[in-house]
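Questions regarding the structure given below will be posed in turn.
Presenting chain A:
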Amino acid sequence: MSAPQPASRLRRLALVAPEGRKIVLGILLIVLVLFGQQLYGRATAYWRLDPTLRDASGPRNVVVVLDFMPDRFHGERVSQYGVFAGRDGALNRIRLRNVSPDSLARLAGVAWVARIEPLP
Partner candidate 1 sequence: MSIATIPPGPAGHPQARRTLHQVVWRLLPLAPFAFVVLAWAAYWTIAQPTAATLPAVHDVVAAVWDLAAKGELATHVLASLWRLLLGALLGILTGVIGGFVVGLNRSVSAFLSPLIVFFNAISGIVWLPLVIGWLGIGTALAVFLIWNTVFFIVFQNTVLGVQLVPQVFEQGVQALGGGRWETIRSVILPGALPYILTGVRSGLGFGWRALIAAELVGATTGLGQMIFGATEFHRSDIIIGGCLIIGTIAMAMDRWLLLPIERRTIERWGLVFDATKEK
Partner candidate 2 sequence: MSMVSATSASTGLSRPASGPAIVWRQLRAFRILLPFVALVGVWWAIYASADFSPQVLVSPLAVWRAFVNLVTHGVMAEYASTSLRMIGFATALSLIVGVPIGFAVGVNRYAAHTLESFLRFLQGISGIAWLPLAIIWFGFSHTTTLVIVIYTLIVPIIFNTMIGVRAIPETYTLALRSLGASRLRLVRDVYLPGALPSIVVGLRLGMGYGWRALIAAEMLVRQGGLGDLIFGARTFGQIDRIMTGMIVIGCLYIVVDRLIVQPIENLTVAHWGALRQ
């Protein structure tokens, strides 16, 4: 194929540009759906943890506080981070025992958790 003339190159670019924009927008939206909430959760993880828990060195017992009445879905997800130990008074306060520092860090990154308090 011969080298494209400058005029046809511009024309080709003009044809490509609107389609390219759509593709970029589409990919951005999909990435937002896939990772948006996760990234938000990780960005705000620091404030989710109670100050006393922020330098956890060993396994801790915590109360996971939610802003809403949880479904079974939320109970299942939270239980992955530690040993489920019942409610802490209200239905939206979940007790977890033996949460390793690693799990605690990951739990703090969950966007729909309101805050994590220590279990006395």
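Note that in this section contacts are C-beta pairs under 8 Å (C-beta built on N, C-alpha and C of every residue); 3 or more make two chains touch, one makes a residue touch a chain; residues count from 1.
If you want to know what made the cut, all candidates are chains of the complex that A comes from, given by their letters.
In this text, all values refer to a predicted model and were calculated from it rather than measured experimentally.
Within this complex, chain A is touched by candidate 2 out of 1 or 2. Those residues of chain A that touch candidate 2 in the shared complex are 11, 14-20, 22-23, 25-27, 29-30, 33-34, 36-38, 67-68, 70-71, 73-74, 77, 110-112.
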